[in-house]
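The complex is shown incomplete by one protein chain, all other protein chains being positioned as in the whole.
Think of it as A, B and C in the order they're written, each chain with its own count starting at 1.
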Amino acid sequence: MIHLQPTPDQEEAAEAVASFLQAEMPIERLRPRGRELPLIRHRDQAKWAEMGALGFFGLGLEEDLGGVGLGVVEETLAFREFGRYLVAPRVLGSVLGARVAARAGRADLVEGILAGTVPVGLLLTLEDEPGTAYLVDGADAEWALTWNAGGAGLVDTAKLSDIEARESIDSTLEFAHVRLPASEPEIWVTADVDPIPRRGDLLCAAMLVGLSEGTRDDSVEFAKMRKQFNQPIGSFQAVKHRCADMATRAAAAWAQILFAVLAEKERTEDVVFQVTAAKLIATDTAIRNAQANIQNHGATGFTSEVEAHHFLKRSHLLDQVGTNQRRLRDRLLEQPAPPA
Amino acid sequence: MIHLQPTPDQEEAAEAVASFLQAEMPIERLRPRGRELPLIRHRDQAKWAEMGALGFFGLGLEEDLGGVGLGVVEETLAFREFGRYLVAPRVLGSVLGARVAARAGRADLVEGILAGTVPVGLLLTLEDEPGTAYLVDGADAEWALTWNAGGAGLVDTAKLSDIEARESIDSTLEFAHVRLPASEPEIWVTADVDPIPRRGDLLCAAMLVGLSEGTRDDSVEFAKMRKQFNQPIGSFQAVKHRCADMATRAAAAWAQILFAVLAEKERTEDVVFQVTAAKLIATDTAIRNAQANIQNHGATGFTSEVEAHHFLKRSHLLDQVGTNQRRLRDRLLEQPAPPA
Amino acid sequence: MRIEISDEEREFRAEARDWLEAHVPKVHRRAYVRQHDTEWQRTLYDGGWAGINWPKEHGGRGLPPDQLLIWYEECARVHAPHWGCMATALMHAGPTLIVRGTEEQRAYHLPRILKGESVWCQGWSEPGAGSDLASLTTRGDIDGDHLVVNGSKIWTSSGHLADWQELLIRTDQNATKQKGISWVICDMHSPGIEVRAIPTMSGPFDSHFAQVFYNDVRIPLTNVVGGLNNGWDVAAATLGFERGTGFIPEQLHQVEVLEDLIKLALERHKRSGYSHLDEGDIMYRLATLRAEFAAIRALTYQSISRDRNGTPGSESSMIRLYFSETLQRLTRVAIDVLGPRMMELSDDRGWTYGYLRAFPATIAAGTSDIQRNIIGERILGLPRGPKPQ
Partner (left out) sequence: MRIEISDEEREFRAEARDWLEAHVPKVHRRAYVRQHDTEWQRTLYDGGWAGINWPKEHGGRGLPPDQLLIWYEECARVHAPHWGCMATALMHAGPTLIVRGTEEQRAYHLPRILKGESVWCQGWSEPGAGSDLASLTTRGDIDGDHLVVNGSKIWTSSGHLADWQELLIRTDQNATKQKGISWVICDMHSPGIEVRAIPTMSGPFDSHFAQVFYNDVRIPLTNVVGGLNNGWDVAAATLGFERGTGFIPEQLHQVEVLEDLIKLALERHKRSGYSHLDEGDIMYRLATLRAEFAAIRALTYQSISRDRNGTPGSESSMIRLYFSETLQRLTRVAIDVLGPRMMELSDDRGWTYGYLRAFPATIAAGTSDIQRNIIGERILGLPRGPKPQ
């Protein structure tokens, strides 16, 4: 019997995260304030220690390593909420960074990361320019998370060179081009010790579904409220059907994530297939929903005064974290067909 | 100055073809009759000599070779009508076959082909089974047309072997699997003598646009007439917008064909690019319009009692004649960018 | 969130596998042949597998959804026959009689269905009432203890093979749309019934639809199910049946089809049957489909899990929409893989047949447009479209 439905306990953990975010980090925090330019970095940083104190970064880490001692299910449910509320992507750095540090026996680091006082940036390596990467959300970070098929690690940001700030399409992010140290990262955990890269894909996928649900809800709300030709635009089939497609895609993506997280929890033989499929579907859904949401908002959707554009840009960023959806297709075809 | 609009004379030739077809070969001729099974072959054959007598097969062939002495423009406009009225695809065999025979100096053959008394079938070569082909509409034909990038030719059907009737998805067609003679076709015209393969692509493209316009009109007519929930289904955006997309695609495809036929007429340097683009767009449009037309008709569209399915199957057949649209993309990328 | 394979499930799977391997017919068949389908139903009955999802008290096996899933998986594994022309009887008519029929109706019909002795068809759609089912006009007028039926039904699958029909007719001409409809059991052998097969685009001999004409057909009032003029409600009851699992056999089948197609594409690639570009595009789409079919399966498991927890979702329209569109994409990759061979309708009803047969997926039982309306209005709460002028 396969139970593909979170237990009440599991849902409770996710709801705790959601209600904190709704109260303390509502989406509207990203809106430009007064005459301030919409270059809005680091608004989440002020809340990081509070999130840490609430255990948000250690939900899935064992208690004896300093975590909350829940599992991958709770962690995945929490990341869906992080996505929905557009929490800074460095939350991946904190959660996965703590896990890397813990597995590498760096208890000294784990505590600070979990507490939210030692921030961890993200590295996106650039295959077309070997030895370089983008550093995301990392200007104030001592460490930056990186992963590839073989494992996951933390890079000492002091050892990054040629750091050059670049403008990102996502103006809520710190963004820089950097040269990686020639040597391997000082802290590295191979995937056979702990499949952290796969967990990274899963958590990204959950965030992406959170984004997809966020844009679905945003479109539905707007379509009920906005009137043209004396009626809510949601009564027009063109808009209604786009919303229906958004909802359907999001539902399918979330179901697949539940299937993948179950495979991860039970370490089934098809876990790689299921997680790969989950991130692929989740990315595709998040980007398409974000595009449709902008269209549904009309001209408003193109401004940076509503959140529609943030969802789009965040979807593209999460696509690129770890590996992108285009590479995931290769991986999916390399896998054997899943057992019936 | 580029005149991308047929002249009144050119349009008149096409209208002559159209009014003959409307009177003598209306689409409804393909409907199943009474209790007869809808395996309806050869209904057009009875009209072939009449079409020949009217000069339909020699519109673009020089007068001294037995043709009507008009040009590629008139021929292309006529093929749009052939497509619209779902004329048997062997019309390609007759028109291009006469041209091949004429260029090869086989005046003895030209006359009968042009008169419609010597029918010419079509060969679709099978790359995955070298030396074999499908013979289309060729059971009663002495000759069959074939072409590839290098030229076009007529194969003596008496030299085909292992002829095996097969069931085609298009039940209006004669369809057989055959082994080609080991030797080259006895009648062959290389593309540098006359670019007949390119003309073939162009005429196929024009037929495909005729199909696209046929399905567009079929959908629009049905959407005005059919009522659900007390209103014509064409008032629902889902249906209306599908029809709008069908019309837009068909308009773009037809414009591109006009551009390509002009390039062919004037032998511009980008003629290969333009003809390739024309057949690519025309095929894509015909297939997508045919699929949308079936959807617009609801359950009726899936029956063989209306013509919707014929348009789909004919589109797929014409896709495969000469080369298919998937190969055309390779060809298009091999071409230099067209001059501005 | 857990996988928990009980001993009972393990034993059930073994039992099903053994029995299926011993009993599945070895010969392929053309679609919709009555003898084939009813014989397989009889075999199931004799083996104790008939009505696997029907309640035990009505002669079924009463399996919970999880064991049902195991059964379907095992059926797929050995390519057991689908329901075929028994589908309406087993999935619609039987279940409706179970929940709304009289004792007499059940006693007569249920055993005959389970034994494969009677084939049922549906009589809902009409030429003028497709997506707008409630506007149906086939009428039944009371004459003594009978209804006299006149009108016509269309898109009746297996209509030419059926003994009985679940027929929706208008029995009160004055009531508003949905109110005057009755659900009746119609004997297809009654005088006044004419069945005309409708040839379909998937092949000249492939008539799985029929139009049925009723000319003063007399149906005893005792054949009304769930009360006169109560038919809309009765029909809705059947729609809810097996929402979660009814689709599973088809899904399992299509996953197999996808994997076969991947193999075929790789093979053709090895033989350089198509160009580099073509191949890249095809493999790209096949990879996407693998993920999408995984998601369909996940949606189904999720739906079963919700039912089990007593919190049914309203997602059946979503599953239907997502599945039917994914299925069409799959069949469209297939014909691209085939190249010119797609023109041939091979004897084994292969890829091209699958392509043609997939067209109704977005039309039958509510078009994709209707599904999107339902999702938009009932699930998302968007306002209904404006009323006609």
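Note that a residue touches a chain if its C-beta (ideal position, glycine included) is under 8 Å from a C-beta of that chain, and two chains touch if they have at least 3 such contacts.
Note that this is a predicted model, so its numbers are computed, not measured.
Put simply, the hidden chain is in touch with A, B, C once you look at the whole complex.
Contact with the omitted chain, checked across C:G192, C:G227 or C:G280, is made by C:G280. Of the candidate positions B:S94, B:S212 or B:Q274, contact with the unshown chain belongs to B:Q274.
Of the options A:F236, A:W254 or A:F273, the residue whose C-beta touches the omitted chain is A:F236. When the whole complex is considered, the residue among A:A13, A:L86 or A:I294 that touches the unshown chain is A:I294. Listed by residue number, the positions of chain A touching the unshown chain are 32, 37-39, 124-128, 134, 166-171, 175, 177, 227-231, 235-236, 238-239, 291, 294-295, 298-299, 301-305, 308-309, 312-313, 316-317, 320, 324, 326-327, 329-330, 333. For chain C, the residues touching the chain absent from view are 276-281, 283-284, 287, 385-389.
By the touch rule set out above, chain B reaches the unshown chain at residues 1-7, 10, 73, 216, 220, 223-224, 231-232, 234-237, 239-241, 243-245, 247-249, 251-253, 255-256, 258-259, 261-262, 265-266, 268, 273-274, 276-278, 280-281, 284, 329-330, 332-333, 337-338, 340.
Everything below uses one rule, namely that only the chains that are shown with their structure count from here on.
Taking each chain's centre as the mean of its CA atoms, A is the chain most distant from chain B. Separating the centre of chain A from that of chain C, both taken as means of CA atoms, is a distance of 39 Å.
In this assembly, the C-alpha centroid of chain A lies 52 Å from the C-alpha centroid of chain B. Across the assembly, chain A contributes residues 236-237, 241 that each touch 2 or more other chains. Among all residues of chain C, those that touch two or more other chains are 369, 372, 385.
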